[in-house]
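Removed: one protein chain of the complex. Kept in place: all other protein chains.
Think of it as A and B in the order they're written, each chain with its own count starting at 1.
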Amino acid sequence: MSYTLKLRIWRGDKEGGEVKDFPVEVSEGEVVLDAIHRVQATQAGDLAVRWNCKAGKCGSCSAEVNGRPRLMCMCRLSDFEEDETITVTPMRAFPVIRDLVTDVLFNYEKAKELPSAQLGPRDADGKRRMAQIDVERGQEFRKCIECFLCQDVCHVVRDHEDNKEAFAGPRFFLRYAELDMHPLDTHDRRELAQGAAGLGMCNITKCCTEVCPEGIKITDNAIIPMKERVVDRKYDPLVWLGNKIGLRNKDDAGRTEV
Amino acid sequence: MASTDQGVTSPTRARIDARTLRQDRWWLAPLTTFVVFSAFVVYATVRAFMGRDYYASPYLSPFYSPCLGDCVEGASDFGQPFAWFPLSAALIILIFPLGFRMTCYYYRKAYYRAFWLSPPACGVAEPHQSYSGETRLPLVLQNVHRYFWYAAVLVGLVLTFDVFLAFRPMPAEYAVGDGETSGIHMGLGTLLMIINVVLIWLYTLSCHSCRHVVGGRLRHFSKHPVRYRLWTWVSRLNTSHGRWAWYSLFSVALVDLYIFLLATGTIQDVRFF
Partner (left out) sequence: MTSTETSGPAEGRHPMTGNALSGDARGGMERHSYDVVVVGAGGAGLRAAIAAHDAGARTAIVCKSLLGKAHTVMAEGGIAAAMGNRWPEDNWEVHFRDTMRGGKMLNNWRMAQLHAQEAPERVQELEDWGALFDRTDDGLISQRDFGGHKYARLAHVGDRTGLEMIRTLQQRAVALGIDVFMECTVTDVFKDPSAGAGPGVVAGAFAYWRESGRFIVFDAPSVILATGGIGKSFKVTSNSWEYTGDGHALAMRAGASLINMEFVQFHPTGMVWPPSVKGLLVTESVRGDGGILKNSEGERFMFDYIPEFFKAETADTVEEADAWYDDKKNNRRPPELLPRDEVARAINSEIKAGRGTPHGGIYLDIASRRTPEFIRKRLPSMYHQFKELADVDITAEAMEIGPTCHYVMGGVEVDADTQESAVTGLYAVGECSGGMHGSNRLGGNSLGDLLVFGKRAGEHASSYAASLGGTRPQVDEAHVKAAQKSALAPFEVEGGENPYTIQSDLQQSMNDLVGIIRTRTELEESLAEIEAFKVRASTMVVEGHRQYNPGWHLALDLRNMLIVSECIAKAALAREESRGGHTRDDFPGPDAEWGTKNLVVNLNAEGTGVDLHEKALPEMPDELKGYFA
């Protein structure tokens, strides 16, 4: 059950490059990454590609397959016709290093700008107590495997290099939401989310959700709730009035703004 | 070449000229949205400015409800505080449902993609030189969505009231058959209004702001079991928010069209009892 796949791969570096043909034997049950590996082993030993687990768990083999951001290890060949040409290019939102490998430093920079979890003291017996329903929302976001496909597809930075400074991207809005919903965290990061992270740049066109290989509802469950939380703090006169007359929602008590 | 040197063809990126390598019909969804929304906007604008043929007793068009201006007899169940308003009565109240939909998270996605091409589809370069999202006027005003939601709840209540009124017997001049004027009545218009109001409620209650207000804003669901239940329920509806947005758009237009046709005498109401 094998056939010759019409595979095209972008090869080059920051000086330039082009899409080249690499016809390659593939067989039933294989994924795009298998085909890439076969090209590497038989036709182009120096073809640069990142990969690790080959099981959709580490988020290393991110690339664009026929123009769509995908994990190559989760992109089954059976989803394509046998005579269909498959074009694989590096992620187009990040600077290219070589072949399919891009410089994803942007994401690691943004990670540093985000104040991490800061919990209060433990309970008297040295343990912490949190209800399952209170951690579930955060757990959805912590499924993120940091493949950075959401960051790649997001037009805010993909199409506007100059926005990179002011915009953290969907992956980090997930993180802001996770921390803001953490039942024991003591920091209020709403101001940061809106200011430094550029939450307002997002126009919720949902491409991040479309490409997420973990199926995280980035827009509906993280970004929009985060926007609403910023509205609570920023634009909502009812909340402002409540604070003024002492009708404060105790749910948010004990948090300090960072 | 639509894209600029800030985007996918900027100097550090992999050198590929095409603004997208997608081979599927990615343009179909935004095109459909564009055509349908444009058609609705044209229709709604025309109807809103007409200022007539919006009431065919006992049916009041949702575009004009509540009818607070100088309305035709029988249409104003909440009085006419704006009787002095010189233009169509629809313009007095239409700002609320319009604002609700314009600031709706689903509609924003749809029209940013279809009308503003920002982006036209995922992985397709957008044609704009610069982009500031919703950080400046006027788009920063999208954040008032929850106030329109409060208003939309009121509008929903009024439309629900209208459905009850739609069971009223018809006045003789509209009645068919023996001209009966007592007891309750149900016609195709009533049915359409029921469907419409159900869809409107589904759309209104599945709103992201609603989800936030009922419980989403909490950090400790475990301490607010009732609000958690409500949140779970709204969350389930919310996954289909886009669907309710489309369906209710069609149903509003359809009810209005039906009433328009009745009011102009083009058709007669189909009566069930």
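By definition in this document, a residue touches a chain if its C-beta (ideal position, glycine included) is under 8 Å from a C-beta of that chain, and two chains touch if they have at least 3 such contacts.
Not measured: the values here are computed from a predicted model.
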Chains on display which the left-out chain touches in the complete complex: A
Sole residue of A:130, A:196 or A:239 that reaches the chain not shown, by the stated touch rule: A:130
Residues belonging to chain A that touch the chain removed from view: 13-14, 27-31, 33-34, 40-42, 45-60, 74, 76, 78, 95, 97-99, 101, 103-105, 108-109, 111-112, 115-117, 119, 122, 126-132, 135, 138-139, 142-146, 179, 182, 185, 214-215
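One rule holds for everything that comes next: only the chains that are shown with their structure count from here on.
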Of all residues in chain A, those that touch chain B in their complex: 10, 12, 14, 16-19, 64, 66-69, 87, 89-90, 92-96, 102, 131, 133-134, 153, 155-156, 158-163, 180-183, 198, 200-207, 210-211, 219-220, 224-225, 227-232, 234-236, 249, 251-252
Parts of chain B lying in touch with chain A, wherever the complex brings them together: 3-4, 6-8, 10, 12-16, 20-24, 105, 108-109, 112-113, 118-119, 122-126, 128, 130-135, 139-140, 143-144, 146, 208-209, 211-212, 216-224, 228, 238-239
